[in-house]
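Following this message is one structure expressed as structure tokens.
For this depiction, one protein chain was excluded, whereas all remaining protein chains were kept in their positions.
Showing chain A:
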Amino acid sequence: MSTATETPAQHGLAAHSHGAGTKSVKGALDRFASFDVADHSVPHGREEEWRFVPMSRLRGLHDDAALDGSDYTVAVDVDPRVTATSVGADDSRKGSSTYVPVDRPSARAWAAAEKTFTVDIPRDEIIERPSVIRLTGTSADRGAAGHLVITAGRHSKSVVVIEYDGSSSFVENVEVVAEDGAELTVVAVQDWADDAVHLAHHHVHVGRDATVKHAVITFGGDLVRNGTTLNYAGPGGDATLLGLYYADAGQFIENRLVVDHNTPNAKSDVEYKGALQGKSAHAVWVGDVLIRKEATGINTYELNRNLVLTDGARADSVPNLEIETGEIEGAGHASATGRFDDEQLFYLRARGIPEDLARKLVVRGFFASLINRIGVPEIKDRLMTTVERELAVAEELAAEAAGDA
């Protein structure tokens, strides 16, 4: 495929890019960003970026609630070659990803974080064992701000896992910098207690010929909102953005992504999968991919799938592709939200597998395929165990519903 206009089969290009796309490119690229909190007006919920969010559950973190809390502990388990330590807010690594806060909570956390937590993988080192940073909240009473910078040195290869649990009202920025030729996997696992609110912004900066796999997994929390933005420091970068979320009754989980193709010959592949169960479980996924004029020869694909397991849950899915150059290799997106895939169930049942077992296989497969893509065996079993725990709730709800009927 050489130009956008010649690819009618690629849904995104044919259906969206021309007309509406050109106009919104400007909007998205002109997206407001500033370090100064005062430059970001307090959102009220009618703004495009906030329209899905139940503002009253933000605890004022988007407004001016204090962010000076420190009710959390951080545990570190890393290979001796990796440096993971807390440094001052004026450390030069802060801001090294080129990120400028795009919304008020992010700007507030940037200003409020007294320390910067840094994880450094030295150049040329190949480190098999995942570096694990675990943040455990001890109270959600007072807002807290965090700043994390992960830097993968040139031609290094490593895995960093950030785990969150406990209770918290946490606003943070996470910067991920993969220097030239680095191969980095970053996995954030949000396994919060039910009362946690977490507003996170991740910015990923992909070096020349670097390969980054970034995954966000959200199980717990009352309200979790993740912004993930990504751009490239040079040509040839390869980014995979993965996400898995499981929204239970009353839970709100939002993921907003902007992949900014600002260099030639780069790749991006986005796959977010979610399951929802229970009354007013709500998940939102908004994926924007921008292909700038200079981003020739790039290839991008984004996919969001939602599995709605019970009545009363709601999933919003908004993929968007904005293209300024036709000189690309490929671009596309897909989104699907629904119940079980009847064709998959039929296929298994046509081989004799009873319906309940077929259902279990299909649903577990839905998660397993994404967890396999993350490719970190050390956390795979634990993630599947959490999925099993969540599914047990779904199966209970289904049994209750059947009992009522």
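One rule holds for everything that comes next: a contact is a pair of C-beta atoms (placed from the backbone, for glycine too) under 8 Å apart; a residue touches a chain by one contact, two chains touch by 3 or more; residues count from 1.
Here, contacts and distances are computed from a predicted model.
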item	value
Name per UniProt, for the chain absent here [options: "ABC transporter ATP-binding protein", "ABC transmembrane type-1 domain-containing protein", "Fe-S cluster assembly ATPase SufC" or "Polar amino acid transport system permease protein"]	"Fe-S cluster assembly ATPase SufC"
Identified contact with the non-displayed chain, of A:T98, A:S369 or A:T385	A:S369
From A:R31, A:R314 or A:R349, residue that would touch the chain that is not displayed	A:R349
Residues in chain A touching the chain absent from view	341-344, 346-355, 357-358, 361-362, 364-370, 372
